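Only one protein chain is missing from this complex, and each of the others stays in its spot.
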Amino acid sequence: MYRWANDLFPICRSITGKGAEETLRYIQTILPEMEIRKVPTGTKAFDWIVPQEWEINDAYIADERGDRIVDFKKLNLHVMGYSTAVDETLSFEELDSHLYSLKDLPNAVAYVTSYYERRWGFCIAHSQREELRKEPHKKYRVKIDSRHFDGHLTYGECVLKGESEKEILLSTYICHPSMANNELSGPVVAAALGRYLKEAPRRYTYRIVFAPETIGSIVYLSANLKTMKERTIAGFVLTCIGDDRCYSYLSSRYGNTLADKIAIHTLKYIAPNFKRYSFLDRGSDERQYCSAGVDLPVCLIMRSKFGEYPEYHTSLDNMGLISPAGLEGGFNAVKSCLDIAEANYVYTNTVLCEPQMSKRNLYPTMSAKGSADKVRTLMNFLAYADGTNDLIDIAEILGVYAGDLIEIANILTKARLVTRNDDL
Amino acid sequence: MYRWANDLFPICRSITGKGAEETLRYIQTILPEMEIRKVPTGTKAFDWIVPQEWEINDAYIADERGDRIVDFKKLNLHVMGYSTAVDETLSFEELDSHLYSLKDLPNAVAYVTSYYERRWGFCIAHSQREELRKEPHKKYRVKIDSRHFDGHLTYGECVLKGESEKEILLSTYICHPSMANNELSGPVVAAALGRYLKEAPRRYTYRIVFAPETIGSIVYLSANLKTMKERTIAGFVLTCIGDDRCYSYLSSRYGNTLADKIAIHTLKYIAPNFKRYSFLDRGSDERQYCSAGVDLPVCLIMRSKFGEYPEYHTSLDNMGLISPAGLEGGFNAVKSCLDIAEANYVYTNTVLCEPQMSKRNLYPTMSAKGSADKVRTLMNFLAYADGTNDLIDIAEILGVYAGDLIEIANILTKARLVTRNDDL
Partner (left out) sequence: MYRWANDLFPICRSITGKGAEETLRYIQTILPEMEIRKVPTGTKAFDWIVPQEWEINDAYIADERGDRIVDFKKLNLHVMGYSTAVDETLSFEELDSHLYSLKDLPNAVAYVTSYYERRWGFCIAHSQREELRKEPHKKYRVKIDSRHFDGHLTYGECVLKGESEKEILLSTYICHPSMANNELSGPVVAAALGRYLKEAPRRYTYRIVFAPETIGSIVYLSANLKTMKERTIAGFVLTCIGDDRCYSYLSSRYGNTLADKIAIHTLKYIAPNFKRYSFLDRGSDERQYCSAGVDLPVCLIMRSKFGEYPEYHTSLDNMGLISPAGLEGGFNAVKSCLDIAEANYVYTNTVLCEPQMSKRNLYPTMSAKGSADKVRTLMNFLAYADGTNDLIDIAEILGVYAGDLIEIANILTKARLVTRNDDL
């Protein structure tokens, strides 16, 4: 995953344009089941309209000697996303209102966009800006070679059919330029999960979406809402899932969906110190998936949450911020959730009173002090396999990790002491 | 309000009689919409019967020289409420069983009544009683010029029609003689709220009741129960609302009515240290309004609660105990509740996914670190305006004061991004 992210890092992505498409083509080499779809400029999607496509070829600020002192080719964050074209010579004073920098992180370059109002701008280190400010009347050649045109918005979609039509959604976004945790970690973890899932037996169908943030998920929902509302039993937005500082969870609108239940239970056992965020702290595509009336059962599993780490939305969110171990941890957290989801049936006992376990070799035949402890968990599972609890409910009642109950559930199912049902 | 209370203070009120009526006439000068109603002695009201009217003209204890040592004309608390007439000369020893005093507050005169058993009695300072006790055989002229006769019970009722037939009840009582916090603060705050409401646009109809405590509210309920049960969405008993020591809240029978919800939310923000009392601590007309089978959604907002301050039901509950600021604070607390009640619609979003706020000038057009914070509350309101939450629910979810959301609710309603409904 780290290598994939490294390959994708230099590409200049935005909500439309070549960078997004190039990124999707790369992901297709990992997950060929993913299909690339295009939606024309002007397409309506709920309250929104797909904007014009943005193409950027070059951009720089050059000094009087013609030396590029700010160069898009060295760091694509230097250009404000969706900047209009410009080719002028300006004094610093004139240029200054088009510059964006961060006082608090004087050596970082900020990530700034203006998708829905035409502007141009450069993002530079605050330290550099302060240097330039010393000679306010010096002239600069300012060039942005970009254009806006009727084109397409591009996204990727991968549907892996399972036994059931019911679906689990994984969604991530491919519109961020050269930043690593936010957001190459999401696409590479999503791709790796796709590879894992396509080889695994699947009770559920999996829908994996790679789309530009906000407008992409809105466009996707406007095309698929009915199906998704009927079928989706849980979903996870994958973002900021590649560093190794912590694990984070952000809830759905009310925190009461199956996705939340799975995520909270799983993180409680595999990352007990995970940080919990409410939907009030939201910021990614859960804003759309969980919006009122859409109401998909979607939550977020992250490492360091967007907006909570200092490098967020700056050039410091680079390949050094994420790590193979960080990505692996993120992958495993989501994979554990999916494994539990697959085993999360409602279990119902088939025998009144306790079954005689000893005749099935599931219980010690001799009752002595302590002997019962060994099969305690098995008997406890049976006690609460009463048709009102799913695997996670039983795990919560027993105070154990649901992942550790899967084997017991399978033993009891095979012994026909429980049946399993999809729903209550 | 303080001036009104001061004017009303000297009047000798009881559950019937001239004092109550005189008080109502004064309130009519402030709130002419209030009508005075009379109910004849002997009228049945649930388990009760309207008692005979009580008239008191004079009362005193005079010493052997004829000097009045206890004089109703100086302090009407000196006579036990509803005392029968007496005109005798008694030794202190004979008199003593008719005297009521407070050991713990030796200079205060207690407030004592005997509405439903015929007695006579005087309330005097305990210090004075101890003085008298020194000469047990001394004789005293004891005179109470009172009479009981078939007359009326009198109460005031003011109904201010609103857009809806649904009602908010305000209820206070006018049966206490010269005491200030309990109970002139309630009537004057109720009168001031009436004046405020009659000038305000009113979604709800307001029913303001000025009645003698207990028998008055029982009589009122027996005449109006069906209508009130159908229409009342919330109500507040106004009592002990004029001092400036604290704010208090006393819940309805189960604390789960809209009135409780409004009061708790409002006090949490405008008086965070407010004291919470359960219905087990009740003592005013909530005893009737919230009784089983009556079940009106009524709670209490007070300053210092009855029974909880040392001056309660004594001559020390005088005009020095309440203050203009205390009354103003009480008025504002209830007014805030009513303002929130008026805006407390259920809000429902009209657009799937987040609306594009920038095209409506409700969102910054440029996305940079932190820019979203400014409209965070607006977007949060929208997120939870899903047809399942009223204004207070949304405020509780967002962790903000509902009063501060009213403007946002109006902006979004005007922008047609939400609709509002009366009920879930």
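Letters A and B name the chains as they come in the text, with residue numbers starting at 1 for each one.
Keep in mind that, in the parts below, a residue touches a chain if its C-beta (ideal position, glycine included) is under 8 Å from a C-beta of that chain, and two chains touch if they have at least 3 such contacts.
Only a predicted model underlies this, so the values are computations on that prediction, with no experimental measurement involved.
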Identified contact with the non-displayed chain, of B:Phe9, B:Tyr26, B:Phe46 or B:Tyr401: B:Phe46
Selected residue (touches chain absent from view) among A:Gln28, A:Ser323 or A:Asn380: A:Asn380
Candidate in contact with the missing chain, chosen from B:Arg119, B:Arg245, B:Arg276 or B:Arg376: B:Arg119
Residue in contact with the excluded chain [from B:Arg68, B:Lys166, B:Lys268 or B:Arg287]: B:Arg287
Touching residues (missing chain, whole complex) on chain B: 45-48, 80, 100, 102, 110-117, 119, 214, 217-218, 221-222, 225, 253, 279-280, 282-283, 287-288, 290-294, 312-314
Residues in chain A touching the chain absent from view: 348-349, 351-356, 358-359, 365-369, 372, 379-380, 382-387, 397-399
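Assume only the chains that are shown with their structure count from here on.
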Euclidean distance of C-alpha centroids - chain A vs chain B, Å: 55
